[in-house]
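As you look at this complex, bear in mind that one protein chain is not there, while each of the others sits in place.
Order of writing sets the chain letters: A, B and C. Residues in each chain are counted from 1.
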Amino acid sequence: MRISIKVQTKIFDAASEANTLRSGIALTGALVEFTGFVRDVSEGSQVSAMYLEHYPGMTEKSLHNIAEQAISRWQVFGVSVIHRVGRLGPAEPIVYVAVIGEHRREAFEACEFIMDFLKKDAPFWKKEWNEKDEAQWVAAKESDESAVARW
Amino acid sequence: MRISIKVQTKIFDAASEANTLRSGIALTGALVEFTGFVRDVSEGSQVSAMYLEHYPGMTEKSLHNIAEQAISRWQVFGVSVIHRVGRLGPAEPIVYVAVIGEHRREAFEACEFIMDFLKKDAPFWKKEWNEKDEAQWVAAKESDESAVARW
Amino acid sequence: MMIDILYFASVKERMGIAGESVDIEQSITGEGLIDILSDKGEPWLSVLSDSRLLVAINQEMASLEDGIVEGDEVAFFPPVTGG
Partner (left out) sequence: MMIDILYFASVKERMGIAGESVDIEQSITGEGLIDILSDKGEPWLSVLSDSRLLVAINQEMASLEDGIVEGDEVAFFPPVTGG
């Protein structure tokens, strides 16, 4: 089992991440990857920048814990999570989750599970600036709270 | 709506494919990618090579039709499908499906839907060689037939 | 009327040919076409009697009950295994 958790300011390279995850695992039949991006538009207004605050220490623990739960629940061989923090521009990637396994169905479910719990439990907070340079904290969505109910 | 369907012998570059798909779509919040690989091991024996035969013309039509169904069913903005044909080595990627959308849940479902129907309806056939260089056609799995039932 | 028939994968291998054209007298179903071909004996008889055999008409998945008319492209093949 391979778990890689990274919390970083710099942009990431999904391709090299996926290659590292797969290397040497002969039975890898399926790779499922999710990437989340800063949208250019949020609630009708242009997003000029975003800042991601987090809780150093707890963030890594929380992501590791979610990855372990996914691995114990589905037949998957490896999980990689990268979450960016600090200042991000529009259309930049924020989060990346990759799961490898023998079969696609399990890899899909594990990947969705990780994203659902990340959104609910991992201590990240987004602040957005609009085109007039007004800042506001992004409000948590009810749907992120309820998304975990299905697991 | 963007649909890209490619059937090709050469290896593909998932990163550039995903970038093309996303380019210029401001609301892209979510990218879900699936990659399927030749396993090194199949039913207990080493796989030394694989050959993918297909039905030129019907293949592209079939994949296009599946992508259109996904787009009409979920709120997604673009779909890219690449399927390789010809001779492939162990651990090489066979198939790639990328879906972009505003929300992750829809992108995940659309991507799984496409893979499930591709496995059932797209005219590809795999032939595997084991380490003794014995060839055999891969048998269709019951589970691939039943996977589409949930949609 | 002439019908173009294509074979793929294990069906093609067992048949020994990638396709053929047959001249038939009137519109028929896939099932009817199989009967005509099977009258030629082996290998048509055993290959086309496989219960898992699939048929496509003009590059769309079809059922053996669907009708075939002049100029149609008909393909017979085993269950697909891509992806």
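Basically, a residue touches a chain if its C-beta (ideal position, glycine included) is under 8 Å from a C-beta of that chain, and two chains touch if they have at least 3 such contacts.
Remember, predicted model here, so these are calculated numbers, not experimental data.
Of the chains on view, those touched by the hidden chain across the whole complex are A. Screening A:Ala30, A:Leu52 or A:Cys111 against the full complex identifies A:Leu52 as the residue touching the chain left out. The omitted chain makes contact with subunit A at the following residues, 36, 52-55, 57-58, 61-62, 83, 94-95, 115, 118-127, 137-141, 144-145.
Here is the rule we use: only the chains that are shown with their structure count from here on.
Among the residues of subunit C, none is in touch with two or more other chains. The set of subunit B residues that touch two or more partner chains comprises 36, 115.
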